[in-house]
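Only one protein chain is missing; all other protein chains are in place.
Our next item is subunit A:
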Amino acid sequence: MAEPALSETDVDAAGLAVRLRAVIKTYDSGVTALGPLDLDIAKGEFVSLLGPSGCGKSTALRLIAGLAAPSAGTVDVSHRASKADGRHPIGFVFQEPTLMPWASVRDNVRLPLKLAHVTVKEAGRRIDEALAQVGLAEFADAYPRELSGGMKMRVSLARALVTDPDILLLDEPFAALDEITRFRLNNDLLELWRKLHKTVIFVTHSVFESVYLSQRVIVMTARPGRLAREFRVTTSEPRSEQFRTSAEYAAHCREVSGALAPSYSGQRGA
């Protein structure tokens, strides 16, 4: 599989974490899923990609992760100089928890380190740290089936964090959770972002989630996914539950919803 083209120095010099230029993704079936798309994401930024189902936002995430190659255009991702010690520049959280059912929570979080041949002692320390960050320290020896949906997502998040990545890619991670759990995980994610200074790219189809979480909301069109509009959500940080019920939040949501409406108008059954 082709690696995305990396011109790390350029991207790094511009203070960018990710840069997409004229990226197009066409599937073998001939369907164009994405693009052309231009996108700059600054280091440390929290960006949401918002759009209807099938608009290619997950595809964009997979391209950034290097899990798929663009059909045209370039994907640049800033890489740290050292990839040693099992540090991996990208952490990925899927829509489903995507845990190995045969392995305990600890061993699931251990996976990226095991694949990078990190020593058992060092891995143990980092696993404990990652589990503590997501508040699951006492569930290390449980098996995935013994956990609730929200806890499974936390394990998935811990696994993404254990390599201490610069960029966190989240693909509708909380879509299947109940509202209360989702709100809690939203707050925990914001706190992690403030504390760990990661770049976060968050794919969602919820206007409310995107406005609540991100500094910048990128609204995409229906297939093929392109940039429709983007919004900056500026408010007094840190955000909390008060923000969720404020008039300011409601105004932002209304504005973003308005921009999203045309993306849905052409869709059947939406």
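Assume a contact is a pair of C-beta atoms (placed from the backbone, for glycine too) under 8 Å apart; a residue touches a chain by one contact, two chains touch by 3 or more; residues count from 1.
In this section, contacts and distances are computed from a predicted model.
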item	value
Name of the absent chain as recorded in UniProt (options "ABC transporter ATP-binding protein", "Phosphoesterase family protein", "Glucose-1-phosphate adenylyltransferase" or "Acyl-CoA dehydrogenase")	"ABC transporter ATP-binding protein"
Residue among A:23, A:90, A:123 or A:140 touching the omitted chain	A:90
Touch criterion as defined above, residue of A:111, A:177 or A:259 at the omitted chain	A:111
Contacts of subunit A with the absent chain, listed as residue ranges	1, 62, 65-67, 88, 90, 92, 94-96, 98, 100-103, 111-112, 114-116, 143-145, 163
